[in-house]
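Can you keep this structure in mind? I'll have questions shortly.
Omission of a single protein chain aside, the complex is shown with its protein chains in their original locations.
Then we have chain A:
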Amino acid sequence: MLREFHYMTPPEGISGKTETPQEKQGGLSADLCELGATGSRDAFARIFAEMAPRLRAFMLKNGLGASAAEEVLQETLLRVWRKAHLFDPEKSSASTWIHTIARNVKIDRLRKEARPEPDPEDPSFIPAAPETGEENMARKQDSALIRKAMSVLPPEQLRIITMSFYEEKSHGEIAEELGVPLGTVKSRIRLAFGKIRAEVEKMQ
């Protein structure tokens, strides 16, 4: 499955991994739940060992200076340590939860102000209708399904997702670099996510 995914890998290519992402996810998710429930230092040490080196490499790759990258890494892992009880394995995979924290730390740092976000504690917040057991089952495989769905995207759509999420470029920067109108970038994004949704639904 990883080979089908080659458009989004860094130029060095994929090194031989012994664990599949799913197996790794399982351990990470269990550790994060344990940390949230008991404050286990062992669980946190395992999460740290798994995530810190990869987060650091991810932070450094787009020109964030070494000291800025360390600050983002430190703040991210501190939030993981303090907020693990907020992790809900039904709602996202463990690495997505940690990655989202890292992205927010980085965004807030660049903007010098927190990005506005919905707050589930807000009395005006409207929660989702309670899920059926069946939907819960589907959710747990989303990460694998999404990975698979992305492999069917045409190269020009995958390219734009990679430029957005891996190279962290704005739509305007992408349009300029590819020499296409902004509207084309937007419509490719809409097509890509439409296709990912349709593929995931087909596989469920």
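Please note the rule applied: contacts are C-beta pairs under 8 Å (C-beta built on N, C-alpha and C of every residue); 3 or more make two chains touch, one makes a residue touch a chain; residues count from 1.
Rule of thumb we're sticking to: contacts and distances are computed from a predicted model.
You can't see one chain of this complex, but its UniProt record names it "Anti-sigma factor", from the set "Molybdopterin-dependent oxidoreductase", "Anti-sigma factor", "dihydrouracil dehydrogenase (NAD(+))" or "ABC transporter permease".
Contact residues of chain A toward the unshown chain are 5, 8-10, 12, 14-15, 21, 39, 41, 44-45, 48-49, 52-58, 60-61, 70, 73-74, 77-78, 81-83, 85-86, 91-93, 95-96, 99-100, 102-104, 106-107, 110-113, 115-119, 121-129, 142-143, 146-147, 150, 161-162, 164-166, 168-171, 182-183, 185-187, 189-190, 192-194, 196-197, 200.
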